[in-house]
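With one protein chain withheld, the remaining protein chains of the complex are depicted in position.
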Amino acid sequence: MSVEALRVAVVGAGYWGPNLVRNFNEAPGADVIAVADLSRERLQPIRKRYPSIRITTDHREIMSDRAIDAVAIATPIKTHRALCEEAFAAGKHVLVEKPLAGTVEDAEAIVRAAERAGRTLMVGHTFVYNPAVTTVRRAIERGDLGKIQYIDSQRVNLGLHQFDFNVLWDLGPHDVSITLYWLDEEPTWVQVTGGCFVQSDIEDVVWMTMGFPSGAIAHAHLSWLAPGKIRTMTVIGSKQMAVYDDVTAVEKVKIFDHGVERLEPDELRRAYRAGDIHSPRVPVTEALQVEARHFIDSIRSGTPPISDGNAGLRVVRVLEAGSSSLRLGGVRVAYDAAPEKVATPAK
Amino acid sequence: MSVEALRVAVVGAGYWGPNLVRNFNEAPGADVIAVADLSRERLQPIRKRYPSIRITTDHREIMSDRAIDAVAIATPIKTHRALCEEAFAAGKHVLVEKPLAGTVEDAEAIVRAAERAGRTLMVGHTFVYNPAVTTVRRAIERGDLGKIQYIDSQRVNLGLHQFDFNVLWDLGPHDVSITLYWLDEEPTWVQVTGGCFVQSDIEDVVWMTMGFPSGAIAHAHLSWLAPGKIRTMTVIGSKQMAVYDDVTAVEKVKIFDHGVERLEPDELRRAYRAGDIHSPRVPVTEALQVEARHFIDSIRSGTPPISDGNAGLRVVRVLEAGSSSLRLGGVRVAYDAAPEKVATPAK
Amino acid sequence: MSVEALRVAVVGAGYWGPNLVRNFNEAPGADVIAVADLSRERLQPIRKRYPSIRITTDHREIMSDRAIDAVAIATPIKTHRALCEEAFAAGKHVLVEKPLAGTVEDAEAIVRAAERAGRTLMVGHTFVYNPAVTTVRRAIERGDLGKIQYIDSQRVNLGLHQFDFNVLWDLGPHDVSITLYWLDEEPTWVQVTGGCFVQSDIEDVVWMTMGFPSGAIAHAHLSWLAPGKIRTMTVIGSKQMAVYDDVTAVEKVKIFDHGVERLEPDELRRAYRAGDIHSPRVPVTEALQVEARHFIDSIRSGTPPISDGNAGLRVVRVLEAGSSSLRLGGVRVAYDAAPEKVATPAK
Partner (left out) sequence: MSVEALRVAVVGAGYWGPNLVRNFNEAPGADVIAVADLSRERLQPIRKRYPSIRITTDHREIMSDRAIDAVAIATPIKTHRALCEEAFAAGKHVLVEKPLAGTVEDAEAIVRAAERAGRTLMVGHTFVYNPAVTTVRRAIERGDLGKIQYIDSQRVNLGLHQFDFNVLWDLGPHDVSITLYWLDEEPTWVQVTGGCFVQSDIEDVVWMTMGFPSGAIAHAHLSWLAPGKIRTMTVIGSKQMAVYDDVTAVEKVKIFDHGVERLEPDELRRAYRAGDIHSPRVPVTEALQVEARHFIDSIRSGTPPISDGNAGLRVVRVLEAGSSSLRLGGVRVAYDAAPEKVATPAK
């Protein structure tokens, strides 16, 4: 790759696409060349704001343009596989929005296509580029928290209801990608229970639990029905505890020097330690800008991005197992098993 | 029952017993006559503070004292059945701490003993006498919230670990009793998953889900491992939403005039209503004082208390089903079924 | 005035100017025609984002352009008078940033120039167009709060230090304009005390007090030296109390049904009423958009805007009196007096 700017095209100008345009436009080392969308109406704001960017309603114009190095795809999930395969066939690097695909089968096909093409595949799990998420990861890596025992997450707000997939597939990718990034391991089993209250067939609230080989458990409450926006993940370690609150403007990460020291039956109350609370400064960088730059760097260096195809595939595997569990009334479903293979009850 | 003061004895002077002594002492219409505990040491503070109250290490002195009308029992769970049966056999009214018993079998035996004796049996589910809990119940009864869709609860803090039962049996009675009181129905199934991190066989964190005939779902995160004390229950109704926060000093109950109004595919974003937020004044009365007075009133009037034996039995049924679910890896266990009878997966 | 769009030019493209460009661009009924700034560098982002807007480094091009109906001025305070006079002489309507001027003399000259020209003069006291501020004003107008007793304001954050004026002139215009809008009266006296900690001659913290004919008192803590951003105004009325918090995302306005009911010496503790707390929904409209539309409407209808020249002049009068008080060690300075005329001590 030369030192010239990476020429990027964006496919999909709905809710997220314009954010990709803006961030690649601002990122050093990249130029946004073209934007495609089926809807002329959605392209209008792009044209107005960035008169120099070419727009088109036919994404094939982008795929066939040899001047374009990379494609960022922000289209409905069910189109991801075809668009990714097309882009890789044309020799382009791909950033595709999360989740990578709606099925493990499609996700695997995309990963294989990237491997065959020898091109970079990155999945837009923006949160793993969020400075607060990184701050917690560093604390875990350094061993500050000790052995991770459990993670509890609240990710709820009022709306926005989707029509073609449920809240597990809408909000779940965030929790799963962050949790796998923090724990650095894949779950053993997934368990999801929930309810459909506004639409008859689409869950608007689910509770998801994942069990890990290390013994760690991760639980998440995901909901489109809540009185306020909550984005809180609590990490309980054997040494310290951390809370990551994505909604607050300050103190997004707090490390609690709290724990259970020892457990002698006759001195029960002394066993708890509630020490200092520390809130490390978290840079205010926009996560999507970090992500855009990481995509550019990964292409230039040829090293896989943090949220590469396999990371994206793991998330889809969890969601697919979770969907099976949901359908089966919340039984534990083995992480890598087909839906019909229900995991043996623990103990 | 004459207009004379009710003569109350308290059995058990550990953590909770002294609170019962203080509250019955302050309640009009009752006198605390005696306190029993196996440990002289635990009786010392009682003697010092209330020199006029008789103390004894033999609870049978209390049971056989015909001058005593009612007994409040705050002893370890496994002793509840024997003590209650003894008290009813002696013709006394009984207030017993929650949970009523450690098994459905014992709980049923206690309820039957009360019925045979024709005496009042009340279980110390203090939270159903908490003015904030009552405020939410009134809002539900009036239909302010519409149809209840789901309840999500966080009941976590650092410790206090127990040695003879897990966090489900320690904190669960609160959530179950409040939820059943609010919804006024019994669950269809119970599902519990969790982990043992500090002690090898005792869960210090569980997530419990209950499904109800009305379609409502209640979920609770119960934990002894958390960086801070959280006591928050969120009630999502089809019309409005409510949050009950037991930790905050003010605004313990908030009613959110929020909801999803209509769902036309082409006007998705307009479907959400975020209106006023109202925080009704909640009386600052101590819940245990309300409970003590309700016990006295129930005895005098001969009407069953809100948390009568059957209410207490229902809580034990849920906990027992929850224990089975926990053992089986979190499958749904039918509420009234024996542990081995696993509920049919939903849908 | 025809039904054609109002043709607006913006003078000053520093921190605030681009916000004016964006908001007039989005407001129905107005077109931004031109932007002037002495610095080509500051004009670049405007050119890039709005290629159709004419840019110039000579504001006289704007003043002499007969096609331009109105000018929005966002330049340093000391240039306000000359620019406003020039604009009015050219027959243009003017929106000028707050404070209207750095002295009462200049402010009066601007008001007179507007009157002579028969054109609309509006001062950019954006907060009086803030929906939360309007919500409190409505509550006061309806008498919900009763007689206003006092207002206490915290308006602090870390930086941004100015070099040519102090925190009183930087943050004070907000508090003064909001307070005068709410109370609908002019103060009798002003009292300011403060300190210079970072720069030797420029106060970075002041405490300002205003006394009003109605008996109301308004106090504000204004600071560039604080650990966090606080924007809270508390209004104490004889019937109810209100808190307006501009930093929070939800519940920006809370009305407390609290008060002191009666004061009989022998029943002191019963005299306090702490009732419901109500948080009315506040529209999320951007205040500057409301302001831009109000400017357009005022011009079209010929009626004076809420923050007209006289409103702006009153704010400058308060600030000038406050500066005198600051210089004199915090004595009460009569609101309409010349700086040397110190107010007689109260009582």
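Here are a few things to note about the model shown:
Per-chain numbering from 1; labels A, B and C assigned in written order.
Rule of thumb we're sticking to: a contact is a pair of C-beta atoms (placed from the backbone, for glycine too) under 8 Å apart; a residue touches a chain by one contact, two chains touch by 3 or more.
All values derive from a computational prediction rather than experimental measurement.
Checked against the full complex, the candidates C:38, C:225 or C:306 give a single residue touching the omitted chain, namely C:225. Among C:116, C:239 or C:327, only C:327 touches the chain that is left out of the view.
Think of the hidden chain as still there; on chain A it touches residues 250-251, 257, 274-281. Hidden from this view is one chain, which touches chain C at 149-150, 152, 154, 156, 158-161, 163, 191, 193-195, 197-199, 205, 207, 209, 215, 217, 219, 221, 223, 225-228, 234, 236, 238, 241-243, 254, 256, 258, 260, 263, 265, 268-269, 271-272, 274, 277, 327-332, 343-347.
In the full complex, chain B makes contact with the omitted chain through residues 49, 51, 228-229, 247, 249-250.
In the analysis below, only the chains that are shown with their structure count from here on.
Put simply, the chain nearest the middle, going by average C-alpha positions, is A.
Distances between chain centres, each the mean of the C-alpha atoms, put B farthest from chain C. Residue numbering at the chain A/chain B interface overlaps substantially, since over half of the positions present are found in both copies. Note: centroid distance chain A to chain C, computed from Cα atoms, is 43 Å. Centres computed as Cα averages put chain B at a distance of 54 Å from chain C.
Separating the CA-averaged centres of chain A and chain B is a span of 39 Å. Within chain A, the positions touching two or more other chains are listed as 228.
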